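As you look at this complex, bear in mind that one protein chain is not there, while each of the others sits in place.
For chain A:
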Amino acid sequence: MTTNENKNYAPEHTPRLQWAKAAPEVYKAMIKLNAAAEQGLDPTIAELVKIRASQLNHCALCLDMHTKDALAAGETVERIIQLNAWEESQHFYTEKELAALELTEAITVLTEGFVPDEVYEKAAEHFEEAELAHLIAAITVINAWNRFGVTTRGVPGHYTPGMYK
């Protein structure tokens, strides 16, 4: 799929590096880590978290992938659109989802501070310990994918749900 057929859009950029080819064992380890992180985590929450972290880290490739995955899994367009301003659209989400989104922001933006007690505690109220541990791991792992995607300038627009399964 191309995004600029018959439209006067800017040309598509090329990636800086095919990192999965240059470091295949790293790519394999990332896939394994990803599967370990998401074990037992609610898949709807997992996709919301991945989209929100990818917004914060500006990963275009990751947004392409995870918005399409979310839609394919039955997520609504409205909830995806509102994610970028979820603090002001809380009635689109459950309390559990909101706690996960707040935790996602705190863990993603580490350079501006720590993970506040109230944010952590709210998440701990909504997730039992094992699921909370996997939620934190999933936030960590999407942050790692975001770093690969942004640094190597992965190109969005070519993802189809299921293509890597």
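To be clear about the criterion, a residue touches a chain if its C-beta (ideal position, glycine included) is under 8 Å from a C-beta of that chain, and two chains touch if they have at least 3 such contacts; residues count from 1.
The working rule: contacts and distances are computed from a predicted model.
A.B. asks: Using the UniProt record as the reference, specify the protein name of the hidden chain from among "Peptide ABC transporter permease", "Multicomponent Na+:H+ antiporter subunit B", "Alkyl hydroperoxide reductase AhpD" or "Oxidoreductase".
C.D. replies: "Alkyl hydroperoxide reductase AhpD"
A.B. asks: Considering the whole complex, not just the chains shown, which residues of chain A touch the missing one?
C.D. replies: Output for chain A: 16-17, 19, 22-23, 25-26, 29-30, 32-33, 36-37, 39, 56-59, 106-111, 113-117, 120, 124, 129-130, 132-134, 136-137, 139-141, 143-144, 146-148, 150-152.
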